[in-house]
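Before I ask anything, here is the structure I am working with.
Only one protein chain is missing from this complex, and each of the others stays in its spot.
The chains carry the letters A and B, assigned in the order they are written, with residues numbered from 1 in each.
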Amino acid sequence: MKFDKPAGTNPIDRMAVVGRPTPRIDGPLKVSGKAPYAYEQQDVPGKPAYGYILGSAVAKGTISAIDTTRAERAPGVLSVVTHRNAGKLGKGRMNTAHLLAGPKVEHYHQAVAVVVAETFEQARAAASLINVDYARESGAFDLAAARAGAKDATGSDAPTSVGDFAGAFASAGVQLDQTYTTPDQSHAMMEPHATIAAWEGDSLTIWTSNQMINWGVKELAATLQMPPEKVRLISPYIGGGFGGKLFLRTDAVMAALSARAVKRPVKVALQRPLIPNNTTHRPATIQRIRIGCGSDGRITAIGHESWSGDLEGGGPEAATQQTKLLYAGANRMTALRLAVLDLPEGNAMRAPGEAPGLMALEVAMDEMAEKLGMDPVAFRVVNDTQVDPEDPSRPFSQRNLVRCLEEGARRFGWNRRKAPGQGREGRWLVGMGVAAAFRNNINGKSGARVRLDRAGGVTVETDMTDIGTGTYTIIAQTAAEMLGVPLAKVTVKLGDSAFPVSAGSGGQWGANSSTSGVYAACVKLRDMVVGKLGFGPGDAQFEGGQVRVGNRVADIADAAKGGELVAEDTMEYGDLAKTFQQSTFGAHFVEAAVDRYTGETRIRRMLAVCAAGRILNPISARSQVIGAMTMGVGGALMEELAVDKRFGFFVNHDLAGYEVPVHMDIPHQDVVFLDEADDKVSPMKAKGVGELGLCGVGAAVANAVYNATGIRVREYPLTLDKYLDRLGEVA
Amino acid sequence: MRPFTYEKATSAQDAAAKAAAMPGARFIAGGTNLLDLMKLEIETPSHLIDVNGLGLDRIEEIDGGGLRIGALVRNTDLAADQRVRKDYAVLTRALVAGASGQLRNKATTAGNLLQRTRCPYFYDTNMPCNKRKPGSGCAALGGFSRQLGVIGTSDACIATHPSDMAVAMRVLDASVETIRPDGTTRAIPIAEFHTLPGETPHIETALEKGEMIISVALPRPRGGTHIYRKVRDRASYAFALVSVAAVIQRDGKGAVALGGVAPKPWRVEEAEALLPQGPKAVADRLFAGARPREDNAFKLTLAQRTIASVMAEAKA
Partner (left out) sequence: MTEGYGAISRRDVLKTGAAGAAIAGSIGPGQAALAQPDPAAPPRAAVGLKVNGQAVRLDLDTRTTLLDALREHVKLTGTKKGCDHGQCGACTVIVNGRRINSCLTLAVMHEGDEVTTIEGLGTPESLHPMQAAFVEHDGYQCGYCTPGQICSAVAVLEEIRAGIPSHVTADVSKPAPMTTVEMRERMSGNICRCGAYSNIAEAMADVAGVKA
């Protein structure tokens, strides 16, 4: 099915199931420990051996010698796989660095070897018996130092320019020119990257933890240089990904290589201390923002440049993305500049681009509002735009940013906000901050298969994944709505490459795209049902387990009397995303308190108001947003991979060193969804929320800290060492 | 983790004797630090002597005043003990500021005192570290040292001791009671228990080979206001950037010790005499001769401000 004109009325509009707060259908399994994650799969052919990965001790260089003999002789060891015996390996298109080092080492903790043994304990012990000699090379590890040599990004990341930015900025009555930095961040999902691999002849099955089944199949096949048809990838439950599991990672490759070497299944989980350096991370940025305004507060010039680094062949952190679209202004420019760094591979982490981009832009907006003497909400409202500011012929499909801001301000008690440094409660300095949230909507081609059985039961199969997003439930809701059956009648099977290819989970495209795929398959199934029932043409109603055309009625199950009905279809998209700019919007409000003695920050209240099209399941959508808000607090206050610029690695590479928020950091959170349905995006009329919830949170926190203290910090995270000396004397 | 044999000790003296006699033997109590380090092969014992179940998990009153805390008393139980809460609240406060509920349920008095540094380079066996591998160098010097020490450190090592409990014990003038392999016992004042790194950062305490902690004695209660203030980047489940343990009397006199700044709980008795002169005087004396790094110089400011906060709280 192709979606190429705005959706008319369709069965989803009834919203008898879709849009209703629906507890997760996979919930009882998850809360009772019965949902099997990758490393826990039991239906593996044969008893798996255990693999343990050895990471490189140097950031850059060559393995000059590697001696595995002692490891091989250690008790229980079945094999040691290194680049010398792994056979020729290819590389996935989306991997920048290789997933097995040797002889070249491209980054710290890059996998150098995997030891396979009968038990986990044996494999771990033997890994330390491998002797590796490295010829270490010097590398570039310091973004600030590499900034001067950075090059303009190309392709869709190339610089943009509209009007005369330089001229307009120079002549603007009020100007802001500031530089902000965001650090390298780690996904730190709770489930480590893990895989069980098993070969049967030349066919490979892997149970793994991956957001994108089809990418995973292709990339693994490319890496192992085998036909993708011979790879089966199964990933029904994923313990968090946040972009860190979008791509093939070394656990899958090492498990497959080991299983081939020892001729039995092998399970491999990345050890936690390897994860930050072995896998991908969100790259650090240096961002320069210039805004010029008239005294009426209207933006006349807006410029955003961002510098980031990556391994040779990698890409930039697209931190200027939102600046192309968020605010009006006739004269504008953006530029992404990329430096080559020899740190581990940078790549997508939840809301790549916008998350760090808005951390800077929305602080700049706060600073500009202050310069103008305007309320930060009012300043954003004045600069709203209903068209793509780079191409005013393109309207937004739907844009309710202003309502988000105004509704949020009202609910949050924004009018009680005091001047910077004026809010005081005992030893606490208290303040409020706001930031706009913005993230583009992306639709992906997505397929599904729907089965109707004799008992009227419906089964949906798609290779779509549920990474905590609530996919199982919204897909069940969609099928139930389309076929007029109770939710309990729907079974959802996900995360298996044997199922139709879906859009996968990433870029907040998952919910809308995958349910649209299910919609398409259900439309087909509805036609089959009506045909089977011999109802002839007419407007079929599917409701209460029955099908009605005119005054003819039958149980839906009757259609499958003669055998299961199976429909499969894929939703594809026409040009609507070109004609209309499709984006999601929100406003974040934060109240923060800063200890005037120690500078410790506590978040007291948080509110997000989101405009993201139809909300398919308010329960799981809300969870996506509160989770993102939590990650935003982490990014604002504590998260930073500390770079050792001499040795070239992230030093704090475990969960004690890389601090993410804990329960005590997070207050009660409020989320409001505006009642919307965007008919330009899909028949579901829904957009994403999972990343929107993160966009702007960091800036709202930073702005609240500024409002509390009167101290502006432009380097994230806002740890107390950055402003302690400016907090004022204490007796 | 290297293979090891395992036995349950039958008595404290038996444990001490075995630990001295068997090369590579170590005591294991809660295991929360030792096993963490064994997994990374930072610790590589070949024999573990389990000292649980020896009856060392009791808290008893000492004749003439004071408390004797068994070496195996869990951090949770010590914090929750009514006598500790009433008379040594700084200890309860320090304990509950440390680690997590789960860890405190396992962590023991002795193990907590003997936990090793959280220096990230100590934890990464690819890095030179004089503490882990004497003579290999110190990667933290010139590296990421935000968490590390500002005073009492040496050119060989700038690590801090991470315990919260020990800081409170220092302010309470606790003493560590041990048994040696030959069956003799001794009491080591907490001030002398942890040693400064000097040239030998791998030596961290005054304990001799095989010597086992059996208890920690607290002197008679001293009254006063008990405060433990721990400053960290997140609100819980994190090691201190700086912590301050204080027992402040009504007349403004008192005792103050700091965590997060030095290789041992940092207390300078002469600084306490300056309490009436305010936090700056106290901090200046506490940190006389400090040698901060660029990354952690803020700890000096933070320590002073935290002391100010504690003094204000004590007055309130």
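Assume contacts are C-beta pairs under 8 Å (C-beta built on N, C-alpha and C of every residue); 3 or more make two chains touch, one makes a residue touch a chain.
Predicted, not measured: the structure shown is a model, and the values here were computed from it.
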Would you list the chains present here that the left-out chain is in contact with? A, B
Residue of A:Leu246, A:Ala628 or A:Val651 touching the missing chain in the full complex: A:Ala628
Which of B:Gln13, B:Thr32 or B:Thr160 touches the missing chain? It is B:Thr32
Looking at A:Val18, A:Leu78, A:Val217 or A:Ile238, which makes contact with the chain not pictured? A:Ile238
Which chain A residues would touch the chain omitted from the figure, given the whole complex? 23-24, 26-37, 39-40, 42, 54, 57-58, 61, 70, 73-76, 119-122, 125, 127-136, 138, 187-192, 237-242, 269, 271-273, 467-470, 619-620, 622-624, 626-631, 646-647, 654-656, 660-664, 666-669
For chain B, which residues lie in contact with the unshown chain of the complex? 1-6, 28, 30-32, 35-36, 39-42, 44, 46, 48, 50, 52, 76, 79-80, 85-86, 89, 92-93, 96-97, 99-103, 105-106, 125-126, 128, 132-139, 141-143, 154-156, 235-237, 291-294, 297
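Assume only the chains that are shown with their structure count from here on.
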Could you please state the distance in Å, as a whole number, between where the Cα atoms of chain A are centred and where those of chain B are centred? 41
Applying the document's contact rule, which stretches of chain B touch chain A when the two form their complex? 1-3, 39-41, 118, 120-121, 123-124, 126-127, 139, 142-144, 146, 229, 231-239, 241, 278-279, 298, 301-302, 305-306, 308-309, 312
Can you list the chain A residues touching chain B in their complex? 57-58, 75, 121, 124-125, 128, 273, 427, 595, 597-600, 602, 637-638, 642-644, 646-647, 651-654, 656-657, 659-665, 717, 719-721, 724-725, 727, 730-731
